[in-house]
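Dropping the structure in here first, questions after.
The complex appears here minus one protein chain, its other protein chains still in place.
Which chain is which? They are A and B, in the order written, and residues in each are numbered from 1.
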Amino acid sequence: MSAPSPHSHEHHPDAHGGAHATNYVKIWAILLVLLAVSLIGPELGIRTVTLLTAFGIAVVKAYMVAKYFMHLNIERRFVVQLLVVCLGLMTLFFLATAPDVMKHWGMNWRNESAKNANIPEAVHHEAGAEAGHEAAPAGHEAAPAAHEAAPAAHGAGE
Amino acid sequence: MVRPIATTRSASGVPTGRLAVWWLIASEIVIFGGLLVCYLLHRLGHPEWATYASHTNTWAGAFNTFVLLTSSLSAVLAHKAAEEGNGAKAANLLLVTCGGALTFLVVKAFEWTYEIQHGFTITANGFWAFYYTAAGLHGLHVIAGAIIMLIVAADARKGKELQRVELIGIYWHFVDLVWIFLFPLLYIAK
Partner (left out) sequence: MAETHGHEAHGHDAHAHHEEGWFTKYFFSTDHKMIAKQYLFTGMLLGAVGAYFAYVFRMQMAFPNKPVPGYGLVTGADYNSLVTNHGAIMIFWVAMPVLIAAFGNFLIPLMVGCDDMVFPRINRLSYQIFLLSAIVLAASFFVQGGGFGGAWTAYPPLSAKAEYSLTPLGPTLWLAAVALEFVAFLLGGINFVTTAMNSRAPGMKAFDIPMAVWMIVIASILFMCSVGPLVAGAVMLMFDQQVGTGFFDPDRGGDPVLWQHLFWFFGHPEVYVVLLPALGFVAEIITVFSRKRLFAYKTVLYTTIGTGVLSFFVWAHHQFIAGIDPRMANVFSVTTVLISIPIAEMMFVYIATMFGGSISFSVPMLWALAFIVEFLLGGVTGIFLGASGADIYFHDTYFVVAHFHYTFFPIAIIGTYAGLTYWFPKMFGRHMNEAVNKVHFWVTITSFNGIFLPLFILGSAGDHRRIFDYSNFPELSQPWMQDMRVFATVCLLIMLAAQPLFLVNFFYSMFKGKKAEANPWNANTLEWQCPSPPPHGNFSPLPEVYRGPYEYSAEGRDQDFWPQNSPT
C-alpha cells in the first residue's frame, strides 16, 4: 500500500490519506481465521505445536492490529521506534532478571519453599518429557529427594 | 475553556492529541510489559504452573478474543466514518465497540464467578494470582476505555471533536493488543 507522506496532511490532523485503501473487514476476517488456528493446538494436545502456534499467531495478530488498525503503516517513523524501544526495554528487563528469578538456589542460599512447591509437582504431573524443559538442571528429575541433590548438581555444574 | 495556541501547533508532524496517545501507549507498554515479564519469569521457573493453568476455560478466552477483535473492527470503522465527517455513524460504531466491551466484561464476570466457586481464588497459588492481576488490570483498561468512548461518542454525534474518535480508537486497539497476548499466556499455554 502506498502511504502518502504524513507531511502532506499536516493541516488536516484527521485525514489519514492511506487509511481508506485498507479493507478493514478483510483484516478482521484474517484475524478471526488466525484465532481459529491458534485454537487447534490445545485441541490436539501437542504441547510444542500449541506453544508455537499460540505465540506465533499472537505476534502475527498483534502486528496486523498495530499496522492496519492503529495505522502505524502510515504513522511517522519515530512513533514506531518509540514503541519498539519500549518493547526492547522489556526484553532487556527479562534477560537481566531471568538469571535471578528463574533459579531457586545459589552458592549460599536456597529458596526451599519455591523449590518444594516446584519439584514434587514437576515430577508427578510432568514426568518424562516435561521435566527437562524450562532449564531445570538434571538434579530435578532425580526423584522425590531432588532438593537434597540440587546443591550437588549445582556444584557439579560450576 | 479556550484551547491554547500551543495545542494547535504540530512541529513534530503528528497532531498533538495523537502524539499524546502514543506516549500514553508507550508508558502502558512498560506497565503491562513489566507485569507479563514477571509472569513469564515465574511461569518458566515453575513448570507445575502448567497444571494450574489447565483449569482456565480456553473457550471463554477465545470468545473474548473474538469479541475484542470485532470491537476493534468497529472502532476502526468509526474512525473511518469520522474522517468522512459522518459524526452520527462514528458515534453508532463507537456504541457497537462499547457493546463489545460490555460483552467482554460479562463473559469475564461469569468466568471468574465459576472459577472462584471452584476454589481458584487469587490466593490459591502463584498462577491464579497472576491470572487475576493481569486480567484485572486489563479489565480496568476495558472499563476506562468504554467510559471514554461513551463521552467521545456523545460529542461525535453532535459533530464535535471528531479527531477524538481516532484517539480513543488507537487506545482501544492497544487494549485489544494486550488481550491478544494475555490469551495465549493465560489460556492456551498449558
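Definition applied: a contact is a pair of C-beta atoms (placed from the backbone, for glycine too) under 8 Å apart; a residue touches a chain by one contact, two chains touch by 3 or more.
Quick caveat, the model's predicted, so the values are computed rather than measured.
> Where the complex has a chain not shown, which of B:V30, B:L44 or B:A154 is the residue touching it?
Selected residue, touching the omitted chain: B:V30.
> Tell me which of A:A29, A:L44, A:V59 or A:V85 is the one touching the absent chain.
The missing chain is touched by A:V85.
> At which residues does chain B meet the chain that is not included here?
Residues touching the hidden chain, for chain B, are 1, 4-7, 9-12, 14, 16, 19-20, 23-24, 26-35, 37-38, 41-42, 46, 122-123, 125-126, 129-130, 133, 137.
> If you put the missing chain back, which residues of chain A would it touch?
85-86, 89-90, 92-93, 96-97, 99-101, 103, 106, 108-109, 111, 113-114, 117-118
In the analysis below, only the chains that are shown with their structure count from here on.
> Could you please state the distance in Å, as a whole number, between where the Cα atoms of chain A are centred and where those of chain B are centred?
Measuring from centre to centre gives 18 Å for this pair.
> So in the complex, which bits of chain A are touching chain B?
6-7, 10, 13-16, 19-20, 24-25, 27-28, 31-32, 35, 38-39, 41-42, 47, 50-51, 54-55, 57-58, 61-62, 65-66, 68-71, 75-76, 78-79, 82-83, 86-87, 89-90, 93-94, 97-98, 101-104, 114, 117-118, 121-122, 125-126, 130-131, 133-136
> In their shared complex, at which residues does chain B touch chain A?
Per the stated touch rule, the residues are 10, 12-15, 17-18, 22-23, 25-26, 29-30, 33-34, 36-37, 40-42, 44-48, 50-51, 58, 62, 65-66, 69-70, 72-73, 75-77, 79-80, 82-83, 125, 162-163, 166, 169-170, 173-174, 176-177, 180-181, 183-184, 188-190.
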